[in-house]
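I'd like to ask some things about the structure below.
Removed: one protein chain of the complex. Kept in place: all other protein chains.
Per-chain residue numbering starts at 1, and chain names A, B and C are given in the order in which the chains are listed.
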Amino acid sequence: MSKITLAKGLNAGLRKAMEDDPKVLVMGEDVGKLGGVFRITDGLQKDFGEDRVIDTPLAESGILGTAVGLAMRGYRPVCEIQFDGFVYPAYDQIVSQVAKIHFRSQGKVKMPIVVRIPFGGGIGAVEHHSESPEAQFAHTPGLKVVSCSNPVDGYWMIQQAIACDDPVIFLEPKRQYHADKAELDESVSPAPLFSSRVVREGSDVTLLAYGPMVKTCMASAEAAAGDGVSLEVIDLRTLSPLDMGPVVDSVRKTGRAVVVHEAHTNLGMGAEVAARVAEECFYSLESPVLRVGGFDTPYPPSRIEEEWLPDLDRVLDAVDRSMAF
Amino acid sequence: MSKITLAKGLNAGLRKAMEDDPKVLVMGEDVGKLGGVFRITDGLQKDFGEDRVIDTPLAESGILGTAVGLAMRGYRPVCEIQFDGFVYPAYDQIVSQVAKIHFRSQGKVKMPIVVRIPFGGGIGAVEHHSESPEAQFAHTPGLKVVSCSNPVDGYWMIQQAIACDDPVIFLEPKRQYHADKAELDESVSPAPLFSSRVVREGSDVTLLAYGPMVKTCMASAEAAAGDGVSLEVIDLRTLSPLDMGPVVDSVRKTGRAVVVHEAHTNLGMGAEVAARVAEECFYSLESPVLRVGGFDTPYPPSRIEEEWLPDLDRVLDAVDRSMAF
Amino acid sequence: MSETTTPDFGPALGEVFGPAQAEGGRDLVQLLTPEGERVEHPDFSFDAGTGVDEDETIRGFYRDMVLTRRIDTEATALQRHGELGIWAQLLGQEAAQIGSGRALRPQDFVFPTYREHGVAWCRDIDPLRLLGLFRGVDQGGWDPKDNNFGLYTIVIGAQTLHATGYAMGMQRDGVVGTGDADRDAAVVAYFGDGASSQGDVNEAFIFAASYNAPVVFFCQNNQWAISEPIERQSRIPLYQRALGFGFPGVRVDGNDVLATYAVTKAALQRAREGQGPTFVEAYTYRMGAHTTTDDPTRYRLSEDLETWKLKDPIARVKAYLTRNGLASEDFFADVEEEAEKLGEHLREGCRALPEPSPLSVFDNVYAEQTPELAAQKAGFAAYLDSFEGAQA
Partner (left out) sequence: MSETTTPDFGPALGEVFGPAQAEGGRDLVQLLTPEGERVEHPDFSFDAGTGVDEDETIRGFYRDMVLTRRIDTEATALQRHGELGIWAQLLGQEAAQIGSGRALRPQDFVFPTYREHGVAWCRDIDPLRLLGLFRGVDQGGWDPKDNNFGLYTIVIGAQTLHATGYAMGMQRDGVVGTGDADRDAAVVAYFGDGASSQGDVNEAFIFAASYNAPVVFFCQNNQWAISEPIERQSRIPLYQRALGFGFPGVRVDGNDVLATYAVTKAALQRAREGQGPTFVEAYTYRMGAHTTTDDPTRYRLSEDLETWKLKDPIARVKAYLTRNGLASEDFFADVEEEAEKLGEHLREGCRALPEPSPLSVFDNVYAEQTPELAAQKAGFAAYLDSFEGAQA
């Protein structure tokens, strides 16, 4: 057993997937010699060659569009989008082609494409480098959307996403890449890709999060415990489809829920979760599902990003409001 | 006073805006001689010339990108996207440039751009011609999103959108273009652009809709009245910002709400409205806000689109479920 | 400081503007004149292949074009009778499609737009299958793997990137430049003159050049993108676009099936041999409306139509065959009869196309169905049953 970072977990997962299946390709800007600006593909081109680890011209629509053709030819492209804010030039290919070709062809053509997107803020970057575009993809039928929150999930989830015959938008919390290390025990088989997980049990309020905000929620729960407030934390992991089972069970127990994400609150994942929880747990709810998200403004200059991003205090503030209802 | 269709109302509104302000430009594919595939810009190039009514090369990103430059130069471009499904190639320019430039420039650069999008289904068209992309824009700070539901609103709202100094995504229910006629009384001054409106009073359940679904909800209310069920119908008109005032007032009164739209239910406008209503009307709600939307599948082949689209029966079914709660 | 006189920047604009679209420009490759006369070209010649009867081949082209046109007129009629929601006519583009389609080998792969009915014919797609999309019963009724013919793509230009990626896949599969004629393969990406303005199409050129991918970019310049003339998209001959990306471009008379065949065959050969992409501009004309919902009288002159009628792709082959006694009256009669049968097949088949069930919409959203969607399907099924119940 070894301790690994999220970056290492993803890198090892990609390597494993490429070893297991010769059809797996990695493509994107600077993924070759450089190993990606975050080094997630570090060493892969050296070991698997330029035909399988492809440095592409600087054009995201081109990356996704050629990935579609490669998938039709039987390959399993893993496309790296360098930063969240640069996925939009590829948005048309993703929502009108990648997402629809299986449906259009009545199931005759599969699209086993993974779109890796380092997402979220908190790294002191300039504009377009801290976006959270998950809702724009989760709203699109035909796509599956997941986000890992820790090194071990990173290692397994990227392999599961690559093995999936459907297109998967794979959101990586870039702030966590080199943050914490965790034990990877290969002998423990992973949970299914499209499943949510209770990562901390509690009885007063349910915190729902994914990606970078799971850590924030765990810290909030720890702090709350000190004040005698018991928070249950669920790592959603899968955003489309949502795995509502654990969520409903938890809220039926606690009667209160707070959804936390960095994405803009308006029409963010929190809206969908809140709407569903309200519908499925109507009589159990002692207060409305509250949302703690990025404000409905563009992502701010980095000097004030920490104030803009949801943090422990804002989460606990929402918890208080929920319990005061 | 004259009776006009939505198509005529929009055409007349565009003409009025161009007469009132020489800086107003119309640009897009086939908007010139042809007057657009729906004839919304019919006759404008003839009367205002090729410099103000611009047939563009076949490239949506190019249309929006050049519109940004024209706006910086002091013009007010009104861009026509030929069909909803073809706005995605321009998605990057819209969400990363049009939406952010005013913020990026700390208010020094205004973006008075209107993006006209004929949206929604029900016209027996092929793939990509019946999409409802509103949520993907409403989630983006910096954009304002509105939808007209009738000829008179069409006439006024397009002029108000063009007069607005912020970028406005203007969604036109293409199915309604040539459907019903309405009296246009120029002497009656219009409601503010970013306001919702109660279009039918009722006491049992509140129906919330916009664009093409307003007509469906009005018909549903009419039918329900026959069965002694009183439905209040609100035409949201503005999707970002939302005008929650009338919605909250109504739900506090009825205690029940159903949101209706053609867009996919998952993360559609209904999710946001449901989340907000739950938060603002928690103690008034006698049942959870229910949603009637397009299914979470790609838009279907046209022979089954009528079954796929929300209709009177599905709305009333939701009303029943709401009242049975 | 306006005394500055502008120095020479290479090709003078006058020169560049000159041949733009006029008569196809000086560079048009033609092997069969509108009058039906064979002519020579320094670079390209019609070669049916060793051991293949040339006349037989040309009669085959004639048959293909007549039947393709019949598919088109029949489908147009079906739309008029309300059997199709819309139809994209190819009238006038038969030679561009048959000439290029017949230059393909089985192992090659085609990425069409929504108008490649003639190419579909060459790929042995039952024309009936083409109608499903326009009737609204499906979004493409064939399996691309069966005939190496992709589904129709409606988002302008998107398929050119798919084609390039597919060609990159062929390179990785080692079926390019092996010298084995039955093994080496290439891809053809069809697109229109209007599509040449899309970012995706230009990115496809970038990727294809960068990886030297075996793809032929086959542009049918039919002079119009709905109501917009080619001049709005490009002020120089379209085939010259390729020069900006570092691969060859050639303009061929798209109404000349022999020239289109010869040029496409050569371009495919280059691709298969590993020499990379080629841009082929088939210079033709959209004789019909953009689609059955379009009204061309709003934006173009009937005179143009008349001049192009004189260049009809089928008439010139018929003239060539008859004048040189290469086809009998019987031959032409047989083709006509075949066309009649085909028409019947389409008329009857169209009405018989199976209607989709409302519930089918949930089935192929994903290869691995989600519990969410399964539940949504069950709920909708129950809802629909509730009416059955009501009626019972």
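Methods note: a residue touches a chain if its C-beta (ideal position, glycine included) is under 8 Å from a C-beta of that chain, and two chains touch if they have at least 3 such contacts.
Being a predicted model, the structure only gives us computed values, none of them experimental.
Peer 1: Looking at C:Asn148, C:Gln171, C:Gln275 or C:Thr322, which residue reaches the missing chain?
Peer 2: Checking each option in C:Asn148, C:Gln171, C:Gln275 or C:Thr322, the one touching the absent chain turns out to be C:Gln275.
Peer 1: Using the document's definition of touch, tell me which of A:Leu44, A:Ala59, A:Leu267 or A:Val315 contacts the absent chain.
Peer 2: A:Ala59
Peer 1: Specify the residue from the set A:Gly9, A:Gly69 or A:Gly85 that touches the hidden chain.
Peer 2: A:Gly85
Peer 1: If the hidden chain were put back, which residues of chain B would touch it?
Peer 2: Touch with the absent chain occurs at residues 51, 56-57, 59, 61-62, 64-75, 89, 92-93, 96-97, 101-110, 141-142, 144, 164-166, 194, 241-242.
Peer 1: Across the whole complex, list the residues on chain C that are touched by the chain not included here.
Peer 2: Within chain C, the residues that touch the unshown chain are 1-4, 6-11, 13, 16-17, 42-44, 47, 49-50, 179, 181, 184, 197-200, 202-203, 206, 209-210, 212, 232-236, 240-250, 265-267, 269-270, 273, 275-276, 278.
Peer 1: What does the interface between chain A and the hidden chain look like in terms of residue numbers?
Peer 2: 29-30, 32-35, 37, 55-59, 61-62, 85-86, 88-89, 124-128, 266, 295-298, 300-305, 307-308, 313-314, 317
Assume only the chains that are shown with their structure count from here on.
Peer 1: If you average the C-alpha positions per chain, which one ends up nearest the average over all of them?
Peer 2: Answer by centroid distance: B.
Peer 1: In terms of CA centroid distance, which chain is the most far removed from chain C?
Peer 2: Taking each chain's C-alpha mean as its centre, the farthest from chain C is A.
Peer 1: From the mean C-alpha coordinate of chain A to that of chain B, what's the distance rounded to whole Å?
Peer 2: Taking the average C-alpha coordinate of chain A and of chain B, the gap between them is 31 Å.
Peer 1: With chain centres defined as C-alpha means, what is the inter-centre distance between chain A and chain C in Å?
Peer 2: That gives a centre separation of 41 Å.
Peer 1: Listing for chain A: what residues touch at least two other chains?
Peer 2: 61, 89, 92, 96, 103-104, 141-142
Peer 1: Provide the list of chain C residues touching at least two other chains, using ranges where the numbers run on.
Peer 2: 138-139, 155, 199-200, 365, 372-373
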